[in-house]
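Worksheet: one structure, shown below.
As you look at this complex, bear in mind that one protein chain is not there, while each of the others sits in place.
Note that the chains are named A, B, C and D in the order they appear, and that numbering of residues resets to 1 at the start of each chain.
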Amino acid sequence: QAQDKAGVPAQKKAASAPAGEQFFPVLSYRTGAYAPNGVPFANGYVDYLKLVNARDGGINGIKITFEECETGYATDRGVECYERLKGKSPTGATLFHPLSTGITFALTDKSFTDKIPIITPGYGRADSMDGTVFAWNFPLGGTYWTSSDMLVQHIGKKEGGLDKLKGKKIALVYHDSPYGKEPIPLLQERQKMHGFELLLLPVTHPGVEQKATWLQIRQQRPDYVLLWGWGVMNSTSIKEAVATGYPREKMYGVWWSGAEPDVTPAGEGAKGYNALTFLAPAGQGAVHKDILKFVHAKGEAAGNKEGFGEVLYNRGMTNAMMSVEAVKRAQIRYGKKPLKGEEVRWGLENLAIDAAAIKRLGFEGFMAPISTSCVDHEGGSAAQIHTWDGSKWVVEPGMLQPDMSIIKPMIRASAEKYAAEKKIVKRDCAKETS
Amino acid sequence: MSATAAIPTLLAVNGIEVIYNHVILVLKSVSLTVREGGIVALLGANGAGKTTTLRAVSNLLKGERGDVTKGYIEYLGKRIDGLTPAELVKRGVVQVMEGRRCFAHLTVEDNLLTGAYTRSRAETSAGLERVYEYFPRLKQRRASLSGYTSGGEQQMTAIGRALMSRPKMILLDEPSMGLAPQLVEEIFEIVQNLNQKEKVSFLLAEQNTNVALKYAGYGYILENGRVVMDGEGRSLAENEDVKEFYLGFSSGGRRSFRDVKSYRRRKRWLS
Amino acid sequence: MNKNTPFIAVCVALLVGLVLPLATGASAPGFYVEVLLGGLMAGVLYSLVALGFALIFKASGVFNFAQGAMVLFAALAVARLAERMPLWAAILVGIVIMTLLAWFIERLVLRPLVNQDPIALFMATLGVTFFLDGFGQTVWGSDIYKIELGMTKEPVLVLQNLFQGGILVNGEDFVAAIVAAALVGGLALFFQYTPTGRALRAVADDHQAAQSIGIPLNRMWVIVWAVAGVVALVAGVIWGSKLGVQFSLSQVALKALPVVILGGFTSVTGAIVGGLIIGVGEKMAEVFLGPVLVKAFDLAGGGIENWFAYVLALVFLLVRPQGLFGEKHIDRV
Amino acid sequence: MSAMENDRAGRIGGQILAVEGVSLAFGGVKALSDVSFDVREHEVRAIIGPNGAGKSSMLNVINGVYHPQKGTIRYQGREYHHMDPHEVAVSGIARTFQSLALFKGMSVLDNIMTGRNLRMRSNILLQALRIGPALREENEHREVVERIIDFLEIQAYRKTPVGRLPYGLQKRVDLARALAMEPKILLLDEPMAGMNIEEKQDMCRFILDVNDEFGTTIVLIEHDMSVVMDISDRVVVLDYGRKIGDGTPDEVRGNQAVIDAYLGVSH
Partner (left out) sequence: MIYRENGQFKSSYAADQQMLPIGQDRVFMVALLVFVFAVLPAVLGDYVFLSLLIPFLILTIAAIGLNLLVGYCGQISLGHAAFMAVGAYAAYNLVLRVPQLNFLLVLVLAGLVAAAVGLVFGIPSLRIKGLYLGVATLAAQFFIDWVFARVKWFTNYAHSGSVQTAPIEMFGWTIDSPVEKYVFLLSLLIVFTLIAKNLVRSHIGREWMAMRDMDVAAEVIGIRPVYAKLTAFAVSSFYCGIAGALWGFMHLGAWEPLAFNLTLSLNLLFMIIIGGMGSVLGCYFGAAFIVVLPIVLNQVPAWIGFPISTAMASHLEFMIFGALIVFFLVVEPNGLARLWAIGKEKLRLWPFPH
């Protein structure tokens, strides 16, 4: 029996609903070094699932059940959670959302035998957008290659053209883990193209010691600093930037380094700091009203409403929404019944959330349209820059788009290498009917 | 016995049983009394349970994972089972542990000073002088780390340290072990001195039966965790069995160590 | 060859390494001074945690792994209490809490384990670490909290006329340094010259013997753990105001390990000097040596400060097994 | 003073070990200053002296645990400035310790088996698999050790961890371990401290038997004068690190310096 672990027992089944339940495992981290970021995200994710049950009576009448499992952002713990939850409920887990690049790497391996999709919106392996090799991975809406590409383009624009980057110095301050290292190949590619200098400055987990890193920045005086941190590392970076007098305006965080817990601990000092935002900036829209009405009003908010309407909460919500939409899409093909992971994959591969759908779902302004296929598991990537003004995030108008002509060949090469190492037979998407 | 009956009892051990580690039974109903101002010797072979008895009195068994499971111990008429070793020292019972146990990283003088933890400052310096009087050798070595001093020096330090707390009663565990003969005599002279001049009572565990019975007023012989014989020091020393097995005399006087030819089965009172 | 020759050689090598960047002109003097200061300040923070370690080890022979957790716990307490009361009051309440904690630890952990192997006691402090981590987050929450000491975080540029580009310094760091110095001075005096200090050293040597001569073990332990708790609180407040108070704080405290062994487990002075050496060493290494290594071996980034402290400590130990100020191991047969 | 006594005297051979002008200091403490003496094959040589005289230090020097600042050691015709403990063991000098140095966590049997270590040859792989030569070797040495166990009458405690044994038995295990090395010279540091008469008698018997049966040379430190006078052939007396007397028990007993420093009047 699945339990609502976030505070309240799961809803009773509505009598009229079709038989069965759709089971969503929730890998979260509400404790440890990464809790400040993990908590609001998990709240958003869970609240949205509850909303679907309370407002719509489930996904087309199929109740959602879910269970949280604490990973602590640790790979081994995440794998254990995966094993524990993957077989729950008769149909097994719908899909997994590991919220950690390290866990994603470990689960990717298992997905081939377990046939359960892993969605990693905005993180995970960049090459996993290639659905012919990574049959079960879905980096919906962006990867670290698209995000770093957009950042370089943005900086180029600021300098007055990508060609102006020549001779400039860009520093990447990154979490010393697969997460932080993912953007490096793309940045190196761009470095070759534009002739800027790239400084690589790793920061060790959990990231509270950055004195030497920022001394190096003070010495080298890079023109821009890209921040690829998570958890407490982000706020520490901003504090150290303050302490070494590095202008925050020249700092650009990836979308995981641009939420409220990243800036508020630095207080005034964070003013002017920029970051990418995709899938949900801060703020409230139609869906928030629903959540307040159907979930919070009944006193069923996950985790004391922490972070409601903030960047990570909204992102968690959006992630949940895409998962639910994928199930909905798959139901069209497989019928209104609890679906297996394998069937949900079809939904994920045929996801088409256009502007109208976004509006209908109450997510207007929180995401760009997404459309996936068997080959393309990303479904398009777009993001904006937002800046912290001392009390809130201000979104800069204008969407950024990655240059896929650079990224595509890299993805192909990388996916080929993976397939060779793992002896994977590639899928032939042309043969698979959609 | 009748002569001593008038003197009040200082320490009474009543039928105690001690078990180590929940399984090893070491003492089986041991009883003994020390009267005020007495020197009582606890004799017995290795492993008889002398040390264990002393530990039970000073409440140091806990640290060895031992427990008194039966019987009780009274000091000045009050049960002392629940007291910590420190409280006992305050009340005047202090143990000099077997094997010296000096604080190796402290100097000899610091070792002595720690012994006066329960005493005032004035008493401390007076006490220090007194100990140096008894053990001039320690005064010479006062500044060296006791970890580096010789065995005898360490024994002196340990006894001196105990004296620093101005005890009424000292539990002395094998004071003569490893000491030069002169020093053994010296230490027992000191024991006697303390006993006579300062009315300190002693319960001492000894292997050196010879010396022990020379100085002790009363003695208990322990074997396999039981008291098998007790009596006045002098009368014990004259007992034939004691003479043969603890003093090394046979009917023909002391036998040379060289001539002890056959391995004799030991005579045992029990079992 | 003198016994101390290798030790002196290592010290000289370190000094040479220290001035090399300046001598070869690899660094501007102003920047060099900044790195040096940065290292010293980091070192002061390490020292504060190391101090707690050294204290407990010196006084009870326990290798207290929970020191980091205590730092976090104290910092969390102060940060959360300060939301409801003035900072000074929060600190006072914090001190009371740490004393209570010391009392509980003595009661529930140390007392039953008297006279056991050091390794068992070490393990028990690991249990305490786990407990405190869970307990602290339950009681105080697991978000990032702030402690405001009321000092500006913006750095000031000084000595602009002396060095090109000036030197950035932080007022907060200096306060930390002064507090650390005061603590150390006080504790050193306490240990050397009071009967309690002497008794504490005796306890460290031999629990049972100390007990046998009337040193009340239990009270000693409460005292020393409470003092260590207060040191942890000071460290926690200073770290917390710099870095924010969050779970990760307990992990930084790991750096105190190489510090204490380099300085010598039993030495208060060692904790301080060790902290400074390691702070300066690792920042210098990361900033000046790191890039050289990366170039030479085509590495994926520097980050040598991760191991530098430990390797440095190791090298020191090889030439001086008891650490800089530690007591020599006594073994006689 | 029987025929056997003369027999013994006859068996005592030439010099096997000689200490020449050894000085040892720890910081300011002079543990030994310019001490010389020799040990003859098959004799029982006692070292006596007040506490802190440097007796244990002397053994430590012979043993290679301490390295003297000055002086040499001549052993089996070769001259050493200092020896390495391992070398010493290989060349057949074994030793017991004043304050027990047993391997506390190991059983009596294992403790004694360590004494056979130098003679065990099978490599680590064979030991890991415990096949063939390794197993055979183990059993062979076990037999030798069992004989020693019988000899010292500690059969009942074979499997007991030595830490749990009473002090006197631990001393015996210490001796057994040294005997297991089948040494040419056995250095005994207060083997009888903390024993009662009966046990001392046993211990003396063991020592003399080793001396007689295996021809082992014995160097003995002991504070019990009756033991020393009874069983030793020659005695060295140390005081404050200096040699103040050397000779047969009777000679030493009569030496005024020795009486003043050590024996006192009662003996």
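General observations
Everything that follows uses one rule, which is that contacts are C-beta pairs under 8 Å (C-beta built on N, C-alpha and C of every residue); 3 or more make two chains touch, one makes a residue touch a chain.
Since we're looking at a predicted model, the values are computed, not measured.
The shown chains contacted by the absent chain are A, B, C, D, with contact judged over the whole complex.
Within the set C:Pro21, C:Gly43, C:Gly279 or C:Gly323, the residue that contacts the chain not displayed is C:Gly323. Residue in contact with the omitted chain (choice from C:Pro86, C:Pro118 or C:Gly186): C:Pro118. Where chain B meets the chain that is not shown, the touching residues are 19, 21-25. In the full complex, chain A makes contact with the omitted chain through residues 3-9, 28, 30-31, 35, 39, 67-70, 72, 75-76, 79-80, 83-84, 87, 101-102, 105-106, 108-110, 113, 125, 176-178, 181-182, 184-185, 202, 205, 303, 414, 418, 421-423. By the touch definition given at the top, chain C reaches the unshown chain through residues 63, 108-109, 112-113, 116-120, 122-124, 126-135, 137-138, 142, 254, 257-258, 260-261, 265, 297-301, 303-304, 306-307, 310-311, 313-314, 317-318, 321-323, 329, 331, 333.
Definition applied: only the chains that are shown with their structure count from here on.
For chain pairs B-C and B-D, the one joined by more C-beta pairs in contact is B-D. Between chain A and chain B, the centres computed from C-alpha atoms are 75 Å apart. Between chain A and chain C, the centres computed from C-alpha atoms are 38 Å apart. For chain A, residues touching at least two other chains: there are none.
Residue positions of chain C in touch with at least two other chains are not found.
Per the touch definition, chain A reaches chain C in the complex via residues 30-33, 35-36, 39, 174, 176, 181, 184, 200-204, 206-209, 211-213, 215-216, 218-219, 231-232, 235-236, 239, 242-245, 261, 264-265, 267, 269, 306. Every residue of chain D that touches chain B in the complex is listed here, in rising order: 26, 29, 49-53, 56, 98-99, 153, 164-169, 190, 193-202, 204-205, 208, 223-227, 230-231, 262-264, 266-267. Those residues of chain C lying in contact with chain B across their complex are 114-115, 195, 198-199, 201-202, 204-218, 266, 327, 330, 332.
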